[in-house]
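Note that this is a trimmed complex: some chains were dropped, and none of the rest were shifted.
Here the chain labels run A, B, C and D in written order, and each chain numbers its own residues starting at 1.
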Amino acid sequence: MLPESRPALECPDVSSQPISRFPVPELADLPGDVRERILAVQEKSGFVPNVFLVLAHRPEEFRAFFAYHDALMEKAGGLTKAEREMIVVATSGANQCQYCVVAHGAILRIRAKNPLVADQVAINYRKADITPRQRAMLDFAMRVALESHAVEDADLEALRKAGFADEDIWDIAAIAAFFALSNRMANVTSMRPNDEFYLMGRMAKGK
Amino acid sequence: MLPESRPALECPDVSSQPISRFPVPELADLPGDVRERILAVQEKSGFVPNVFLVLAHRPEEFRAFFAYHDALMEKAGGLTKAEREMIVVATSGANQCQYCVVAHGAILRIRAKNPLVADQVAINYRKADITPRQRAMLDFAMRVALESHAVEDADLEALRKAGFADEDIWDIAAIAAFFALSNRMANVTSMRPNDEFYLMGRMAKGK
Amino acid sequence: MLPESRPALECPDVSSQPISRFPVPELADLPGDVRERILAVQEKSGFVPNVFLVLAHRPEEFRAFFAYHDALMEKAGGLTKAEREMIVVATSGANQCQYCVVAHGAILRIRAKNPLVADQVAINYRKADITPRQRAMLDFAMRVALESHAVEDADLEALRKAGFADEDIWDIAAIAAFFALSNRMANVTSMRPNDEFYLMGRMAKGK
Amino acid sequence: MLPESRPALECPDVSSQPISRFPVPELADLPGDVRERILAVQEKSGFVPNVFLVLAHRPEEFRAFFAYHDALMEKAGGLTKAEREMIVVATSGANQCQYCVVAHGAILRIRAKNPLVADQVAINYRKADITPRQRAMLDFAMRVALESHAVEDADLEALRKAGFADEDIWDIAAIAAFFALSNRMANVTSMRPNDEFYLMGRMAKGK
């Protein structure tokens, strides 16, 4: 833990790192609705998250993917948006998905207004600064992610006892299931997280 | 292996077995497009596969799910439709998903015009009556299903050597990824396969 | 799920598929007692299940194998014959043994007079149409198959509470243990299930 | 590593430790052939290994078990008797079977005339004092014990290159398979190794 006095890490030039193992389309070549969606995200975020560019290689799948995503992540319901992102970060950590942990970690920090919780949840959600209710939520989400074949009535009963409605339980399961898909696509395409995500939402607690 | 002379299996009455742990909507209560889709399937198949009824509980997710499904399973490309179903059956077997193995096993038998291959692929694809190219396809699909974090360039290279185009490789990965989602939803909802599926396509080889 | 309009599955010619990685003896070359046993099975079943031919390569082991098998599977006791076959199918599924799942799946369908239960038990016994008592039986059988080192007094106590006598518990354990052997021999010899098994017992419930 | 100056281990009285979770028959109550076999072992070894008493609870299974055992362990062939015991010890270690590691460890020490090799093979066969040929044998035996579903032609080819005949390969597989059964019965019955085994064959190398 001394100041670094030796030469820094031998380090590959990453300026030209690809963002996918598959072809990435030019915006101009995309169907209008897909391009519109991407431009809207860019407008709001200030950059285009790479998931949009990587999946735009297949416009039909792109449309279904984001329709599914929005149906689960942008809806009203018993889970806060931050809680939905916690499910994404915890299960994506278990699946070792670099894109989803980095990108959704940023979104979680912002939505939770908490600069610490994303790293905590990604590494070991059992030790994160979360409520007992959120702990029960993540226990179930991890079970869905890692051993859904073993889910039993008792698992649902435990969630009901923790205060979740059945519709919330569907949401937890569906988010974990959707990111089972998403993590696999990101891992196979070797989807690269945008550099911007790493620092987002880290600055201040409660601000 | 003697004729059974003892009383048959003590057996629960299954006539009223639920098809989901969550509410199943009435057709009359569904949005028009969802109902239309379900009626069209019934018309063609002679019955409504339970996945349509179980997922109709959430119309928005229903639409995204089947749009995604069709984009992957009904498209043209280097994989035959039977091969796409082989990916479903193999990975669903690994995920112990009863609905998907039974329902897509039936579809595989029909599309492959082969009454044996579905059970073989579901139990141990390494011993199935498939070609070396299909074996390479399933090796990769299982890797995506079970350890996508470890997929490397070498895995894609092996598929190219087995004759797959890069678009085929995306298809294999995307089908395995989509059924990672599907298996988890079926396992959490305890989705029950329709009795009809068990016997479909078993009668004759090549007919 | 549309009717198949594309060319059917590219498919290897299986008419000359071997039934074992090791030499398979001619009936005429076998010791008399082994040949008699095989002819008796053929008489009763209408065909010779391949396990008899594959294991006849070693007559001494053949005799011990079937003596053990009959001592466990044909005896009287607290478990029905169908329940014994359920243990075989569930543990053979976990061991990915193609021969045992297909062959004993057929026997299970016949003995249980139930065309669905074998596939259900093979894929995920937790979701099969079985009684709570049978569920307890299969929980224990899977523990014996997969982690026998962790069996404790509490496991036996749970079975007693589910209504099993200690002799039944021995039976469950011994069947799971015997098929641990059988699955491994089938997997190493690449024992091929006879085509006949796939369709047996699938026709009608309760008939 | 100082001389023990504190009170010795708090230690349960083991003089009345049961040798099985199930009833152990009196010799006098056993069928003649079973009793004869047990008395013959006692005559030769000076004590009755507990496996004989524990399994005698079921005379029919006892007969099949020992007939199978002898067919594999006492036969002529390309494997020495010591090598056969090495397979037992390595796979029983992987299965955490106390009885088989202790009892067959003793037999291995005696047959190999080597007081060290049994403990080495039980803990980590990769570091045991064995030949490259024996290493190939144990690699395959462990694969049969732990993941027989993944055995492929290439595994057999590797053994042939290491000098094994196909009949030897069957022997290796069959021994690993038979002790898959044996380990499970020992673990479920909680079969206790006789105290005598622990010290047998430990005294001198090559004597």
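Methods note: contacts are C-beta pairs under 8 Å (C-beta built on N, C-alpha and C of every residue); 3 or more make two chains touch, one makes a residue touch a chain.
Keep in mind that this is a model prediction, so the values were computed, not measured.
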item	value
Copy number across the full structure, from 4 displayed chains	6
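Definition applied: only the chains that are shown with their structure count from here on.
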item	value
Homomeric contact chain A-chain B: same or different residue positions, threshold half	same
Farthest chain relative to chain D (centres taken as mean CA coordinates)	A
Chain centre separation in whole Å, for chain B relative to chain A (CA means)	26
For chain A, residues contacting two or more additional chains	149
Contact graph of the chains (line, ring, star, complete, other)	other
Pairwise chain contacts under the document criterion	A-B, A-C, B-C, B-D, C-D
Chain B residues within the chain A interface of the complex	21-22, 57-58, 60-61, 63-65, 67-68, 71-72, 75, 95-97, 144-145, 148-149, 151, 153, 156, 166, 170, 173-174, 176-178, 180-185, 187-189
Touching residues (chain side chain B, partner chain C) in the complex	1-2, 4, 6-12, 14, 17, 41, 44-45, 49, 74, 80-83, 86, 93, 96-98, 101-102, 107, 110-117, 119-120, 122-124, 127, 129-131, 133-134, 187, 190, 192, 195, 198-199, 202-203
Residue numbers on chain B that touch chain D, as the complex places them	124, 126
